[in-house]
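Partial view: only certain chains, each at its native spot in the assembly.
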């Protein structure tokens, strides 16, 4: 039973994802549709790219991932079928696959050109339902990637600028806020391994706030207290026990975060 | 494998839909339950009717659609089983099926009267779980519509007033706002074909605003710019690229929208 995942900016419970599930159940009744994420901020390609990168490996081989974060729908952007390490991605060519291991030697990319499979009539505003869902259903029913259009070089894909690793200068890590999750947790570009470069336990500076409590469990901070923790994607996260760190610390995506050794310990 | 869809005003992620899925998985483990829509505004029968109409045909033949937008639960309203063009609808008789093709020659309607199938105890406030889910599960397990109660004439169903098509007068289309979706897009009762009656490209007047940019892709408008587009249900939609049109244009359901030929082009 092939798994088809949906990642969209429709919001949860939307009839837009409901309609996509209808198309897939009509064309590939044996496929299992799984909601991967429906809380992507509207048109936020960078967030979608990060969520997909952090999630795809939890699914079984041969899973087909559809991503409908598609501000360019109806315009000139292409729809592509990407295969990476045994998984399939059917997505608009707008950068949502930027964080996947595109340099993988078996990665292949095809431009989807199969109007015979699309819904008829074909809308201008909802290619997730009218193109991506039927192509995914066909692929789940035994198709091969080359069936859907000409292969192109991975290098021709539209990609987001790379996320720079934090800079280590003068004993400090200069990082940046990559995302804020639904709990208000602040997710940085600093990985667990980066912290080993510091001369002591980490202290974060963010927006005139200083956070020095590094924990292994949210409960180790007092309720309402800010903390540092390595999150479930191996990234340094700034959180507040039972609170919303992003609100309390007035944090926004893109803001700098400085990590220094906490000399006071 | 029969598909059973759920459309409710519970909001996404609610344990109320969770309990319905429990009942169905207990009674019809082979059925596939699909969330069609859980974002219907509370008790908004008109919105539910529109969402169902725009969505049901994407599902395979023999799909069973349950709609739990049921302000009259526990009162005198009946629960009906409607068959239209190979699909089944198990719903309260309150108008939610108004936009379906009820004049279809094979449309049939039955009043559900099978207390032997209902959950026991039977609550007064949640017939989606206690009546509709078990009846749907039984139907998915091989029942026939006539098994669930007496047939009644389709004409006896409670229906909403018809949505009038836009009036064409003095070279203008006089339309109305039918719905506002979760993106803040404004959905009108004007269809793509109606626009052909205009003497030129369309310009919309709404609430002292004038929108003249007709596009085939949201991105053709500047960020924050208002636009006209034919949406995925073939209706004229007023949207804002990367914004919420309904908020920016102070639009509400039921407001008039005038479309005239844009003489300035």
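A few remarks follow.
Every chain is named by a letter (A and B) in the order it is written, and numbering of its residues begins at 1.
Just so we're on the same page, a contact is a pair of C-beta atoms (placed from the backbone, for glycine too) under 8 Å apart; a residue touches a chain by one contact, two chains touch by 3 or more.
For clarity, every value in this text was computed on a predicted model and none was experimentally measured.
Complete-complex copy count for the single protein sequence, taken from this structure file and not limited to the 2 chains in place, is 3.
The rule is simple: only the chains that are shown with their structure count from here on.
The angle of the rotation carrying chain A onto chain B, fitted on C-alpha atoms and rounded to the nearest 5, is 120°.
Annotation: 31 Å between the Cα-based centres of chain A and chain B. Those residues of chain A that touch chain B in the shared complex are 10-19, 21-23, 25-26, 29, 33, 42-43, 71-75, 121, 123-126, 129-130. Listing the residues of chain B that touch chain A in their complex gives 1, 3, 5, 7, 11-13, 32, 34-39, 51, 54-56, 58-60, 63, 182-183, 215-220, 229-234, 237, 241-242.
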